[in-house]
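What follows is a single structure, and I will ask about it in a moment.
A single protein chain has been omitted; all remaining protein chains appear in their positions.
Order as written gives the chain letters A and B; numbering starts at 1 within each chain.
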Amino acid sequence: MTSQEPAIEVRGLRKTYHRAFRKGGNEALRGMDLTVPEGSAFGLIGPNGAGKTTFIKSILGIVQPTEGSIRVLGGSPEDPRIRARIGYLPERLHLPGTWTAPAFLATVTRLKGLPVDPAGNLRLLERVGLSDAVGRRIGGYSKGMRQRLGLAAALVGTPSLLVLDEPTDGIDPMGRMEVRRILQDEVQRGTTLFLNSHLLAETERVCDRVAILAGGRVVREGRLEDLARGGVRWLVRFAPGANTEALVTAGFVRGVAEGQYVVEAEDPAALNGALDRARAAGALMVELRRDGTDLESVLMGTVEAAA
Amino acid sequence: MDNRGRRRLWLVVAAMLFVVAAVLMFTGQGEEPAMETPKVEFPRRMRAPERERAERRRTHVLPVQVDAGTQERARPRDPLLAALPRGEGKTAVVIEANALRHSPIGELLLDCLMRDGGKRLQELRNLSGVDPLQDLDRLVITDEGMMLSGNFGNAKFKELLGERVSMDYGEGARVYEPGDMTVTRPDGSTARGRSEAAVATWNNELLVIGKSPDEVKAVVDRVEGRGPDEPPAISEGSTYGEMYGVLSVDQLARLLPKEQAELADRIRRVAQNVELHVDASGDVAMVAEVRGANGDEVTDLGKTLGAALSMARIKAQAEGEKDLAQLLDFARVQPDGTSFKLEMAVPLDVIKQRLAFCKEERSAAEAAER
């Protein structure tokens, strides 16, 4: 999707927490620059204490920056009109235990300045998989159900920007799939998704862009496939009984595991040529994958390098 | 406006609001000390000064009685209390003239008495040799007549009553029968008159005025221990307040206006005895204790009286009579089995307002004299 103005644009963002009766302060963000294109699914990853939560709070106006500029959806996050277009799910959302989900959503709707739409809110609850728990008090919800309700609250008013802090925390695998589907639907609808999750696999599956935050700075940022690209090496596994010599002659190098080989190919044509040669030698391919790095390896590598 | 500017604005607003609040509260509450709410002290029991006063008045020691070989020294008694009528249903009201004279209400009454600049009072002093403001201690009104106690050492009884038939009686009394009186005016002229009252003086302490010589003699007998054994109408324990005494039920009923005839009848029927105490040391407060034989009937009578007072108060409020309504604010009936106490008060301010003209006239008269 082309974008005229980024959904989030942060320049030179610094945040120092000062404590009373203490000199200096704790620098959470140290001159952070980041641009989140409109309509993208953006993941923010980084180790604990990197400043991820401070950053999210900064772009929502919950934390006031010490220095730098923040523009969200073309305006300041201090402007309620801008915040009206943001859906936010905090990391540990505290929900009123004695309320029911529809009552909570009605209050959120009202506070968002929207007309209360009970039917719309019920549809939202159905969408996050809480239709069976509509009449129950929130206090009786499981952690996963609370997260779903938090997601529903974030989705109230079909926001242009969704800022989700650990949205699948506590949700079971089936639920995660559902949540992922909802988020993908939202992105498809044109919503910008800004995701902070410890579950890197989740980020990998949902986001198309990722930024790695370490020590209060963005140390790496870009398209996920670019960050995770492993180069020209491919891992191939052949069925037992393949002729090793013929495969080595065809350009394959024997790998660590039984039947596993590595081949280097610059492009798809070279890869298929090598595979044709192997097949001609009677080898039957059972698995093929790029010998790349996953997000975890990227994160570890980047953070270690930054340190 | 950015966040910093907004914060500065809130701080300025806060400071301004605190200043405005301080001014408003300062003006609203006022800095002058709060006015004491009128508090009326009702005479419900003897207080220490009254106990001491009663003690001081026990001056008369009866002669030693010799009975069956035992010699018992009698306790000194208050001659005035001893002089009071004996038995149920008698009326005796004591006015503590000396205490009243030194009370706020006494000051006001004195203004009224001296409206002519004190001429008449002076005339009375000259004629009788008695200064009512100095020599008079108590004044008693009974069914039988009147008694005055105090220091009558300078009294000109002989000059005033010398023409009457008189005799010594008992140990220290002189009884004057009804008869003519000659009064010598300050200018030397004389005026003659006749009084049907019998008078007795006792040790220059008591002056008894009665209908007949026998009645005043009976009073002297009671003072000197020759009277009946029944206790006096007012016991020493009841001598509190600036005015106190017992009223016969009939007397009380007669005090009620004609439109309260039904209530008067009920009082006659139900009540047996009414004890009255008036305190004038501050506001004028009155306590009347009404006793009867039948508890239920007495309680009902109390309720009726309470209701009558309440109605009077409502009427006063409706008719805009603030003073009267304020007066009746303090009115209440306190039932207690076969008796009840009726309490009423007149705030001093109300009396001051009513008697303000006396002070003005006295000042004017005194100024004119100067």
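Keep in mind that, in the parts below, a contact is a pair of C-beta atoms (placed from the backbone, for glycine too) under 8 Å apart; a residue touches a chain by one contact, two chains touch by 3 or more.
We take it that contacts and distances are computed from a predicted model.
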Candidate names "Membrane protein", "NADH-quinone oxidoreductase subunit I", "ABC transporter permease" or "Anti-sigma factor"; UniProt protein name, chain not shown: "Membrane protein"
Displayed partners of the chain not shown (whole complex): A, B
Options B:Ala233, B:Leu247 or B:Val333, residue touching the unrepresented chain: B:Val333
Listed residues B:Gly30, B:Gly193 or B:Gly320, member touching the removed chain: B:Gly30
Residue numbers in chain A that touch the chain omitted from display: 17, 57, 60-64, 80-81, 83-84, 86, 88, 90-94, 96, 98-99, 103, 107-108, 110-113, 153, 163
Residues belonging to chain B that touch the chain removed from view: 3, 6-7, 10-11, 13-18, 20-35, 37, 302-311, 313-314, 328-329, 331-335, 340, 343
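Just so it is clear, only the chains that are shown with their structure count from here on.
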CA centroid of chain A to CA centroid of chain B, Å: 98
